[in-house]
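For this view, one protein chain was removed and the others were kept in their places.
Labels run A and B following the written order; every chain starts at residue 1.
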Amino acid sequence: MATKKSYNYDQYQVRKTKRWVNVVVTIVLVIWAVINLYPLYWMLAFSLKDNDQILVTNRFGLPKGLPSEWIWSNYKEAMNTGPIGKFFLNSIIITGATIILTTLAAMMASYAITRIRWRGSEAMNRIFMLGITIPIQASIIPVYLVVSKLQLINTPIALIIPYSAFALAMALLICTGFMTQIPKELDEAAYIDGCGRSKVFFTVILPLMKPAVATTAIYTFLQCWNELMFAQTFMTGLKSMTLPAGMAQLFGSHTTQWGPIGAALVIATFPTILFYVLFSRRIQDSFIAGAVKG
Amino acid sequence: MKKFLAMLLAIVAVLGLSACGKDDGLTMWCIATKSDSNRHSYEAAIADMEKKYPDTKLNWEAIENETYKQKIKAAVSGNNMPDIFFTWSCAFLGDFVKEDKVYCLDEAYKGFADKLPEKMCKNTTYNGKKYGVPLTMNIVGLFANLDILKEVGYDDVPATYEELIECCNKLVAAGKIPFGCAGKETWCVTEYLESIIEKSIGAKALDDIFMNGATWDNQDVAKAVDIFQEMIKNGYFDPDGISLGNDDVKANFMAGKYAFYMNGTWNCGEFAGKEGFNVKVAEFPVIDSSKAKLGQLIGGPSDTLAVAKSAKDAENTAKYTLELGQLICKYGYLDGCGLPAWTVDYNADSVNALTKSVAEIVAKSDYMVLFGDTAMPADEAGKYLEQVAKVYGGEVDGAGFIAALKAAIR
Partner (left out) sequence: MFGRGHFSLGRQSIMKRKKLDGITIFLFLLPALVLFIGILAAPLISSVVNSFYQYKGFGSKTWLGWDNYKRLFDKNQIPFWDSVVHAFILAGFSVFLQLPLALGLALLLGRGIKGERFLLSVNFLPVLISTVVIGQLWLKVFHPEGLVNSLLRVVGYLKEGDKNIQWLGDGQGKLLWACFIPMLWQYVGYHMLLMYAGVKSVPPELREAAKIDGATDWQVDRFVVIPSMKQILKVSVIFAVTGSLKSYDLIRIMATLQTKEASVPSTILMDYMTLRGEYGVASAVAVLLILLCFFFAILISAAFKERD
């Protein structure tokens, strides 16, 4: 944003903000960033250690030992849990489809609720809000019964639909929030031009909803990428496991070897982080792209 | 938008492809996950079975313990049970038997009666009918780090309660911690408490309370609880234990931080496998010799396989399961994961020394009381564990413990 105009801007900023305030703010931000980066480092560190080091001698993953003492076999063990590529693919398909389904359903519903006036729209919105309130732990058996009646157990749909349903309410909340901020005049102009409802939705509203799409997608992703309970209950067999379900096989019933779990978590987390790092600029840009203000 | 729809369609297509294809053969669910100590015995047993019955394909899956309990219940209520499933004995399997979801094994057992002693089926027999195939069994053992004991002048595990206390005092005086116990996992506390109660009131009395409807209102239980708490008060237990999980405590014991560790004998394989770890396993000594004696243990067969009533060709599946269970038991014993519930008719010399000494203890035993939380129905076990946790945290004393359990259970 370093345009010519910002010259003025900087001048004012320099005059108004004291130097020491900036220094303090910078220090605080750096410390905060370090705190937030540390778990990542720690996860890497403990993926290369054994139980004795993780639990007793070196709990914080300090760089004590030589690289030759790193236990790379943890990774081998984590990879041995099964077809890890297939786990990945399952997770990507399920999460991807959930994001698309949730976003689409939430966008459409929030259009009907916020842009068309009808009696009961408010009540409808509230009913949908019930979705935020349901504790997912209490839903396993009832949802299992629905899914198994539909003969969907062990298919990706068995997870996509419940995940979407549980993410829906929050997605709807985000979407309606963004949508009410779009000035009504925009649709009205389009109606005058003779556009129908659906055309307005697709050509006028949707393009302005990029930040909502990004926010909803991130939320939905976080909800289902690491989800374990449904994934383990509704899916059976190595072929249909998601990544977290596959990795959960590393937890033993009396003792757990934490090293391989660390390795598994690194394997499961790093693609996410890589993806985020690669696309964060895009995601962040999409926030700014939505800036249309009346 | 078109791109969006195209993507959606593509995904639906992928789903369609990956959805189909149900395999034939038997299905089995268990909890022998990749890192479980029993994993190898399942793999070896299944490999043997596949060699013997090449036409029967077994599709098996291991699920982590806690989730498994959910998953099997969901499957029962949705009538989607696997043909063979892992279960714990007594109450857990009993619930399914009550709902008529489990196939009775009486007929199939006839062919195996000479290899599987009747008394090993005690915990999975309901109304005189057998429903479970026991695998390995475990007891609670007093593991002792002999190197640490040597530092205070002991060459062996103290044999009597008085000696044990004296040993603990010496350890404390020498700045050593006698016991480690994970307060964050209540079952670890029961390993100590149940042994102390049993060696104070006798096995029969404890068994009656756990399984046969005797009241908790028993002054001797209160006394035993007080003994346990006094041991804590005297500094015999690691004060940090209250904040630790079993993995931490076990790692501490293996790192030489504690002299003793009371836990299940499933640990034998791991301890024996640790280079230079001079460890021995013993029975907890008798506290009140007028009521209890040596040879009264906590433990017994709990890990079990059962056959669903809905299983394909149930009678043959039952025979298959019995045979499979026998093999899992054999390999489990050879691996040091536990003791055999089935008769040993193979060479077991390769079993590690620790497991062997546990086998000796069991051979000499005359009464085994099953772990309280397995023996009791789930709701009672919950109330029991709640009070046990309070005992370890010092929130209730012996009198409070029995009063609370009398009110909550009997």
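FYI, a contact is a pair of C-beta atoms (placed from the backbone, for glycine too) under 8 Å apart; a residue touches a chain by one contact, two chains touch by 3 or more.
What you are looking at is a predicted structure, and each value in this text was computed from that prediction instead of being measured.
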Residue, one of B:Lys73, B:Lys204 or B:Lys280, that touches the chain absent here: B:Lys73
Omitted-chain contact residue, chosen from B:Ser243, B:Ser289 or B:Thr343: B:Ser243
Residue of B:Lys115, B:Lys170, B:Lys184 or B:Lys223 touching the missing chain in the full complex: B:Lys184
Interface with the undisplayed chain - residues on subunit A: 1, 5, 8-9, 12-13, 16-17, 25, 29, 32-33, 35-40, 42-43, 46, 59-60, 101, 104-106, 108-109, 111-113, 116-118, 124, 126-139, 141-143, 145-146, 161-162, 164-166, 168, 170, 172-174, 177-178, 180-181, 184, 187-189, 191-192, 197-198, 201, 211, 214-215, 218, 222, 226, 244, 258, 261-262, 265, 268-269, 272-273, 276-277, 280-281, 284, 287-288, 290-291, 293
Interface with the unshown chain - residue positions in subunit B: 66, 69-70, 73-74, 76-77, 95, 98-99, 101, 183-186, 239-240, 242-244, 248, 377-379, 381-382, 385-386, 389, 393-395
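Keep in mind that, in the parts below, only the chains that are shown with their structure count from here on.
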Whole-Å gap between the CA centroids of subunit A and subunit B: 38
Residues on subunit B engaged by subunit A in the complex (per definition of touch): 1, 4, 7-8, 11, 14-15, 18-19, 22-23, 27, 29, 31, 33-37, 59, 61-65, 67, 70-71, 73-74, 77-80, 82, 246-248, 250-252, 254-255, 257, 264, 266-267, 270
Touching residues on subunit A, where the partner in the complex is subunit B: 51-52, 55-57, 77, 80-81, 90, 93, 96-97, 100-101, 104, 140-141, 144-145, 148-149, 153-157, 160, 202, 206, 228-229, 232-233, 236-238, 240, 248-258, 260
